[in-house]
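Below: the structure, in structure tokens.
With one protein chain withheld, the remaining protein chains of the complex are depicted in position.
By written order: A and B. Residues from 1 in each chain.
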Amino acid sequence: MDNNKKRASERSEQTRNLSHNDNRDSERARQLDPEHIAARRKAQSEQAKHLADSANSAANSEKRASARASENVPRKTSSPTVRKNPDNPLMTGRQGTRPASEGTSGGTHRTSNISPRTINTNPDASPKKQSPDQQQKHAMTQDERLRLRKKRIQEQSKRRENAFRVFNISAVMVVFVFCTLFMTFGKRPTVSYEEFRDLNKCPTFTWDSYFKGEFTEKFAAFYNDTVPLRSTFKDMIASFRAIIGIPYKGGVAIVGDPIKPSDDVPPTANVTSQSTSFKNPVNTSSKALDVSGSSSQSTSGTSQSSSSSAQQEVPEQHEDGAEMSGSVLVLPSGRGMSLFGAGKSTADECASYMNHFKELLPDVDMYALIAPTAVSFYLPEEYKNASAEEKPMIDYLYSKLEGITPVDAYSVLSQHVNEDIYLKTDHHWTSLGAFYAAQEFARTANAPVPDLSTYEVETRDGFLGSMNRYSGYHPSIKNHPETFTLYKPTNSYTTDYYNSDMTNERTDRRLILNLQSLNASEYYLVFIGTDDVVTHVKTDCHNGRKLLMIKDSYGNALTANLTNSFEEIWVVDMRYFQKSVSEFCKEKEITDLLFMWNTFSAMGPNRHELPEIY
Amino acid sequence: MVFSSLIFLYAFLPLCMLFYFLIKPLKGKNGVLIVFSLLFYSWGEPVRVLYLLLSAVVNYFLGMGVSPTRVELKKDLSTPTLRRKILLAVSLVFNIGMIGVFKYSRFVVTNINGIFGAELPVPDIVPMIGISFYTFQVMSYVIDCYWEKVKPQLSFYKLLLYICLFPQLIAGPIVRYSTIAEEIDNRRSTVADISTGISRFIMGLAKKVILANQLYRIVDSTIGKNDISGLTILGAWYGVIVYSLYVYFDFSGYSDMAIGLGRIFGFHFNENFNHPYLCKDITEFWQRWHISLGSFFRDYLLPIPVFGIRNKYTSLFLVWLCTGIWHGANWNYIIWGLYYGCFIMFETALGKKRIAKIPMLIRHIYTKLVITIGFGIFFFEDLGNLGTFLKCLLPTNANGWSDMTVEMLMANNLFLVIAAVICSFPLVDGFKKLSQKSENVKSLVSVSGTVLSVGLLLLSSVLLVDATTNVFLYWNY
Partner (left out) sequence: MGREVVRKRLTEVFRDVFDDDSIVLTDNTTANDIEAWDSLEHISLISAVEKEFRMRFTMKEVSGMKNVGEMISIVAERAKK
């Protein structure tokens, strides 16, 4: 019984030892036949059985030790079976082949098969030192001593190896447990300022959503999205992305999928000079993994945070991505700009949309201010081919207007190019740039023209706007936050807000929020604070003119520069306004109507659907 | 659920390991694994997990049915009884049928409509996660029972454990029943097991998150764009080469994680990859790439006489056709399989002796070219785009040699790509060899290994914060 037990334990130990050696990993690759391995293992155990049977008890224990120890004997890493195709059907199945092929090439890297035997045969070797009994005894003890020493060294080595393994496990487990606790108990953020969106929320469990697979999907999205210290990690990821390569031309980058230019461009445009490499549509390929920060992704940001923030002092996230999707050019100087692309068809659509309002409201003076973006003025010559030109498209669109007076913001702005008229880290114009455009509009509309010297100036450093996220937090942008200069009108006016459906009137609020209290990515929100709102400004300019501005986010900055020009200003965002414009104009006795959009919102291929708010 | 996600790493896995190592008896441990594996699977397939269970139940009975009874064994018949043959046929129909319906019905019907102008309703079925893997596993079990290579598993739970074991359930390796049959009943997680398993898992995680995921961003900006008509020569080549690296690290990384996890729990799976880019001919490539699939077809398809003919070339054709089909319900995958089949047939015809005489450099260039272009075929499911892409590779590409996008990508990812190429080589084996020089070197290597593991785990975890979508390439298999 004892022998059986010993045999059994030996067999399992032998098997275990053979299985659990590290070298096995690389060797397994060479034994591609799984039956082969099963057969081998069975054979090993049979082997152990044979050995146990044929030796006396002393040799047994020695063999066990040496068998274990021999595991540490370096295996030949290149055995003949490597070169030989190991798909060996005739090695499958039974272990009968094993003893036979033992001595052949097939079994050579199983040195452990051989070594116990070798050691087993040592006692046979020693009889060579026959001579006197004493010498024999002496010789045996010498041999034995050598063997014991070897065994001890091997055991020591084995113990060391085990110690390192324990160390390995402990070190990793410490980190692993720490991370687990961190992820489980760490405080989870709810909003990301840099990404300008609310983070995914934890879904509520319903059986229905579970069986549809929605619950687990949303839960995983929540869990992965609201990692504690998220922005720190995002920062680290951006740094990682910076060190896996070298900057191109000192830090130039084009990020995101460029807008595909239409073929139907107006004859005055030089769009044919466009490089063929940027003929790409906006949507990223479905095979894409997450491409963080790419501009076309930002459309998915959720814009509505609870509009219950009564004071409107805290700006709400707004979905600016919709107007500026496409690719972004990043320059080492710290400027990022969206690359433009559009065609006649979108311009035609926009013009006829505006014309329709004129048909409905023939008595209202209408104006269109299509603002160029930074790419018109700051695109370096060498990257000229990266973007279509905005001016020809603006001119073309203006030429299609009927009864609507165009405002030539482009010429005015081009005269002030050397001033700070466009934000570097954001896709908007600066307060100053909006001011020049406002001046031109006032001139065109024969309204009082604002005077810059009457404006109060406030600045704040450290602004990193939309270009930061559109560029994937590219170091060229991220490392160059800019100074935001705010021009505030000094005449008196009041501001009221309404929801986009004209409910929830909030009187006597701020038109311009407190710049100093805003998050580093939100300075532009200082104007009005959000897009999903109707703004009503009543000024001390009593000229009886009431302006309705239908705008995108560029218009936010314009509002503050018109407080000297109109008695009342209504500002609605084309993306959110829910009322009928014509009825609204009649109700509020609107005298002037301004369409204020940048080129991307007006005729970029990714522009918002023109809403039927006639 | 994917291994390379924060929720798996820090919610699922800790719980699983906690229960597994707290519970002492092996039966309990197996129970833990079954529960967590089903949880793991039902996370992604809350309803269709029932199909997995159905497959387990059906194949459980079939496994017993196709095996000889004690009476039959005593008779020592030379050919199996009719009952066994019929049940084998039933199992093949059932299992292949399952994959066929869930994975290929849409493709088949669409093509029938296209070719014959029929207007059959196209079934909108998406294959269950991992169906190709676990179905193949269970098929191998039943066939092995029939061939009497293994004894049928009489305990349903043990068979279920084999089928649904979460390390290899979703994306392989395709583990044969015989590999772990004994370990289901008799295994221990030794210190060596846990240590090696952990290191292996982290290595796989790093391959997937640090290399594969980051490499994919390059693919996305080159051959992955929706409109590739503007692709330059360099753009096409750079994109497809990086893609080839991506596939390797993605898939082998996942296999590493599977093997590592299995090891932690005391299971020893076979290797699935063996540094395939070291190959000197295509035959060798496929002995190093997706080994578990190759050996499956070798063992179960190769011996089938095609229309009664036993011939190297017909067998090869069958195997490579099936390899292509297995990889996807799309024509490009079938072309891909046959593409490799051609090269293998060519090499078989040439013979090993003649191949060995060809200079190494030529052989390496040949293999890398074939493999890279092969992955181009693999990438483009739309044959039109595939054609465009292949033309872009040629010097006649009207878009020219390169453009700013490609040059910028290459600069911005220079070290990443270099690191990826280096990691294609057997570094671990190299270090193991190094540690055999002396005890001190061995210690140094061990400690460095641990430090590296910790670092890679942390870096991978940080990078995972970025991945709000983190799809694994072989997800739809």
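Here are a few things to note about the model shown:
By our rule, a residue touches a chain if its C-beta (ideal position, glycine included) is under 8 Å from a C-beta of that chain, and two chains touch if they have at least 3 such contacts.
All of these numbers come straight from a predicted model, not from anything done at the bench.
Residue in contact with the omitted chain (choice from B:L53, B:L302 or B:L414): B:L302.
Only one of B:K75, B:R188 or B:R310 touches the chain withheld from this view, namely B:R310.
Of B:Y146, B:F201 or B:Y339, it is B:Y146 that touches the chain left out of the display.
Residues of subunit B in touch with the missing chain: 78-80, 146-149, 298-299, 302-304, 309-312, 315-316, 348, 352.
To be clear about the criterion, only the chains that are shown with their structure count from here on.
Looking at the complex, you find that subunit B touches subunit A at residues 1, 5-7, 9-11, 14, 43-47, 149, 176, 178-179, 181-182, 186, 188, 190-196, 198-200, 202, 213-214, 216-217, 219-220, 224-227, 229-230, 232, 235, 268, 270-271, 274, 287-288, 291, 294-295, 298-299, 398-399, 403-405, 407-408, 410-416, 419, 426, 428-429, 432-433, 436, 439, 442-443, 446-447, 449-451, 453-454, 457-459, 461-471.
Taken in their complex, subunit A has these residues touching subunit B: 12, 16, 19-26, 28-30, 32-35, 37-38, 41, 74, 77, 85-87, 89, 92-93, 157, 160-162, 164-169, 171-173, 175-177, 179-180, 182-184, 210-213, 216, 219-221, 223-225, 227, 230, 233-234, 236-237, 240-241, 243-248, 252-254, 257, 260, 275-281, 283-285, 287-292, 383, 386.
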